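Only one structure is covered here, and it is reproduced in the block below.
Rather than the whole complex, this shows some of its chains in their spots.
Note that the chains are named A, B and C in the order they appear, and that numbering of residues resets to 1 at the start of each chain.
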Amino acid sequence: MVDLDKILHNGKALFLAYDHGLEHSPKDFEKGDEFTGAVDPQFILDIAHKGGYTAVALQKGTAEKYYTVWGADERNEVPLIVKLNGKTNIPKVEPYSPLICSVEEAIGLGASAVGYTVFVGSEHEGEMLEIFGAITHEAHAKGLPVVAWMYPRGKWVTEKYGSDTNPDIVAYAARVGLEADADIVKVKYTGDRESFAKVVQAAGRTKVVLSGGEKTEKPEEFIQTVKDVMAAGATGVAVGRNVWKSSDPLKVTEEIKKIVFG
Amino acid sequence: MVDLDKILHNGKALFLAYDHGLEHSPKDFEKGDEFTGAVDPQFILDIAHKGGYTAVALQKGTAEKYYTVWGADERNEVPLIVKLNGKTNIPKVEPYSPLICSVEEAIGLGASAVGYTVFVGSEHEGEMLEIFGAITHEAHAKGLPVVAWMYPRGKWVTEKYGSDTNPDIVAYAARVGLEADADIVKVKYTGDRESFAKVVQAAGRTKVVLSGGEKTEKPEEFIQTVKDVMAAGATGVAVGRNVWKSSDPLKVTEEIKKIVFG
Amino acid sequence: MVDLDKILHNGKALFLAYDHGLEHSPKDFEKGDEFTGAVDPQFILDIAHKGGYTAVALQKGTAEKYYTVWGADERNEVPLIVKLNGKTNIPKVEPYSPLICSVEEAIGLGASAVGYTVFVGSEHEGEMLEIFGAITHEAHAKGLPVVAWMYPRGKWVTEKYGSDTNPDIVAYAARVGLEADADIVKVKYTGDRESFAKVVQAAGRTKVVLSGGEKTEKPEEFIQTVKDVMAAGATGVAVGRNVWKSSDPLKVTEEIKKIVFG
């Protein structure tokens, strides 16, 4: 039986996501020409631990070298979501995210759940759905929840929906998550509470968490988004840059927690 | 030994199909800008149960979250067909439907039968026939019937046959189902009783069910189609939108049942 | 040890081939706008049985539903060749015939031999030779003969040889059969006895059977071809349309038998 409570608190999700080095390059960790503390996974795990996150999402390498084997200490009381696939942002091709870690390896690393990205609408959507199907089968058989990064992407998404935050395509992506057996889908904000409520409705018993996205210019904008998605029925948020690029990550965390956990 | 009676009643089929969220997007569940009850799989399972359907066809995620694990109750007295493959309608490529669920997983979800789509005539027809061949082998070895969504599709179908309801291509698709070992083929209506009778004839001992398709403007049109296909020798119908987009799904169901079960 | 006698009589082959529904569409079974009896696999199995064919070649679905499981009776005294691959004639691509049935499944269906098509010269020749290599290995390990439909096909065949009945390419295809370990190759007629004798010579210890091909306008033309190929050293013939599209299949069969079995 899949136990979602491993990565939730009172049924709500507060995830700290940290796979940006692979997905966007370490440029995400820079301020001016220097790296901030965010380049260091220990810094992130400290935030996760002190901030009371319900889970932290890492690639297998970061997990193995900072969470599991060498650096294990109180920081690994935060439940771990191992992200199973990932890619760089360099090749300009129809997006595909290769599988870098197996469910079995993730369990060995101490994962409480696994994560997987599906680029809905990409020419390679089918390959990702096939692998996602195998992952949900294996993870569920071993009692692990599956968090799906459901990201509309590729030329046909642009052509048909204009933007990857168009409510119709976000709702579609969330629904694909349900029908393909994700336990939680991580999706972008659609811009308003009403349309996000439809995303939640389309996802049915699959829970919805907000994908935090780029750091907003004004922190209060992000906080408003969190309020809107929670009011729309979301289960929580997965944050990254809006926290660890902030001047005071734990303060931002506290504000988010008030909204998410009520 | 494959036992078709698991998903038939008196040798006739009344299937409720519900994989539209994945195949077409949740737009199929909208009326105006709002979702109708049809967005909720529970609503569908209630129709299936109260309507006396001989089986309901779901993707693995919908099955797992509403039929098998969390929501099991009297609704799962309706036999389950797990649809093993599926895709979104976004990428504009020669159609291919990836395998999302294995026969083994479907059995674990409580399936009485499995379903698989073959896009006959697609550039990827061969890959689907290879996988279909493996599925019929495994399913039959475990006593499960296989229902094949035999859908002509792709640029060469358009070029050679004009339409995917051209009687010649529908009969061809049905025959491919027989030779590739489908137990039941689900095909579109060819437009008249005579040509549909030839489809049934081409399928031989493989049974034929009507694919209900888009909601007709006037319900009586759809009822007439059901009459024609049954008169043509079909084993039954697989309906979706013409039932759950109807203002009174159970009433439509009763009309269909009278024709199918006589 | 592979035992060819299972599908030969006095060392000669008289095969009834019936995979046209998949390969050409059920149009092959029409006369005017109606299907003839040939649309029904039972009709074919009756001819095979009454005509004393040394084997009948079927796709797995036709075999399972008419020969093996549900319809087994005296008709299945005729040895069965299960054709392992097949495709429709719709996609206009370099030809590839996907594997629909495994050797293991064919044995479960009661096969005395297996058949496989290699489109020699196609861009996908390599994939078919790889699979053919695995099939001959497995079939021979289990004592089953392998019949290879060696068909030159694709744009380079046309460019280099003009026609797929050019004696040079037919001899090449037969030789590929020998070197890739076919026990019997099924090839088209080259047009004259002398060139067909070279085909037989190129095939060495791999036996050669004529691929009957389209129904000839005058039956005596086909009979003359049978005489020529047998005189050229062929082991027999694999017939289909020239028999079951005939007005008197058993009479044509008798004429062929006189030539093949002498």
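One rule holds in what follows: a contact is a pair of C-beta atoms (placed from the backbone, for glycine too) under 8 Å apart; a residue touches a chain by one contact, two chains touch by 3 or more.
No experiment lies behind these values; they were computed from the predicted model shown.
This structure file defines a homomeric complex of 5 copies, of which 3 are shown in place.
As a convention for this text, only the chains that are shown with their structure count from here on.
Work out the mean CA point of subunit B and of subunit C, and you get 34 Å between them. As a whole-number value, the distance joining the C-alpha centres of subunit A and subunit C reads 56 Å. If you check the complex, the residues on subunit B that touch subunit C are 1-2, 120-123, 125-127, 129-130, 132-134, 136-137, 140, 152, 154, 156-157, 160, 168, 171-172, 175-182, 198, 201-202, 204-206.
Residues of subunit B touching subunit A in their complex: 19, 21-22, 25-27, 29, 35, 39-41, 59-62, 64-66, 69-71, 86-88, 90-93, 96-102, 105.
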